[in-house]
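I have placed the structure first, in the form of structure tokens, so that the comments after it can refer back to it.
Here is subunit A:
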Amino acid sequence: MKALRVVATSVASAVPTLILATFIVFFLQRLIPGDPAVALAGDYATPERLAEIRADLGLNEPLLQQYLSWLGGALTGDLGQSFRTGQPVADLVFERLPLTLILTGLALLVAVAIGLPAGVLAAQRAESRFDKFLTTAATLGIAIPNFWLGMMLIVVFALQLGWLPGPGGPSLADDPAEAMRGLVMPAVALGAVGAAEIARQVRSAMIENLSADYVRTHRAKGLPSRSIIWKHALKNSSLPFATILGIQVSRLIGSAVVVEAVFGLSGLGSLVVEATNQRDYTVIQAVVFVAAALVLLTNLIVDISYRILDPRIA
Partner candidate 1 sequence: MADATAKTVTTVEVTTAKRRAGRLAVWASYAILAVVALVVVLADLIAPYEPNAQDLNAILLPISGDHLLGTDDLGRDVLSRMLHGTRVSVVAAALAVGIAVVIGFPLGVLAGYSGRWVDAVVMRIVDAVMSFPAIVLAIGITATMGPDINTAMTAVGIVLAPTIIRLARAQTMAVKQQTYIEASRSFGARGLRRLILPHVVPNVIQPILVQVAILMGFALIAEASLSFLQLGVRPPTASWGSVLSRSYTFFDQAPVQIFVPGAAIALTVFALNIVGDEIQRLLDPKRR
Partner candidate 2 sequence: MSAPLLELRGVSVRYPVGWRRRLTAVDRIDLVINEGETLGLIGESGSGKSTVARAIVGLAPVSDGEVLWRGEPTSGFDKSRRREFVEAVQMVFQDPHSALDPRRTILQSVREPLDVMSHGAKSERTEVALKALSDVGLPDHLVRRYPHQLSGGQKQRANIARALVTRPKVLICDESVAALDVALQAEILNLLQDLKAEYQLTIVFISHDLSVVGHIADRMSVMYLGRIVERATTESMLGRPLHPYSEALLSAQPLVSGDGADRRIILTGDIPSPLSPPSGCRFHTRCPHAVERCTAQDPSLLEVRPDHQSACLRVEELYGVSAEGSAR
């Protein structure tokens, strides 16, 4: 029962942000230069054809009504039709979504597997030479554009060594095993930069915790230092860690768009690039919307886990 109330509170507090976010997505349409109907039908369309398109798109309705009908559609899974092919945009998006989700998930795995232990070790030996080295390495890691790291991985592991497949492998549906092999490099390229960010943030959260009173008490009681770090300090760092993960998901989804383009993977990223080249505005809008929805969902999960983990909130 408590869990249900926690979820309800979290959802309720996310609603205003969600509404504003949909406003932003809706107003992307307003940024289309000139008349959207002309953009859609081309410069040589007859006035009758333009009028027809306007009526179709509801462009003659008041703005608020346009927004509401768009929102109603979006919330029921109707993201409109492609400007170019007339296909339902939702189909296009959901066809591409799994790959982006898998890629982001793998990258998150890489980022946590490297970043978490690195951050903890650095905090454990704070201000040591090892810590200094790791912090500097993490700063460098953050500075590396991950799509460029992807290119360098391709040059080394696909072009020079031939260990992993380069861009243009089979799709997930055709040959899952080979496709997963193709995801190794993009996941590493994405995850490495994430690992650097996680390492830095975990380090500072842990240092704060290790200097807390209860840690000193445990030390004084003679608990072995490894147990203090892994059991107590880490447990108390779980809240900041949830926040860090939430931020990472947002970053990774954003970066995945660019990295997909490097590896020629047909996920959301490639979809938005194709849509851009074809001026397919509804598709662009839909991808932006879905990306925001994913981030909001992640934030919601983080928020709920916060309320469950921390007895002081809720």
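Candidate selection criterion: all candidates are chains of the complex that A comes from, given by their letters.
Couple of notes before you dig in:
Rule of thumb we're sticking to: a contact is a pair of C-beta atoms (placed from the backbone, for glycine too) under 8 Å apart; a residue touches a chain by one contact, two chains touch by 3 or more; residues count from 1.
None of the values given here were measured: they were computed from a predicted structure.
Put simply, of 1 or 2, the chain that touches subunit A in this complex is 1. Those residues of subunit A that touch candidate 1 in the complex are listed here as 16-18, 20-21, 23-25, 28-29, 31-33, 127-129, 132, 136, 139-140, 142-145, 147-149, 151-152, 154-155, 159, 250-251, 253-255, 257-258, 261-262, 272-273, 275-277, 281, 284-285, 287-288, 291-292, 295-296, 299.
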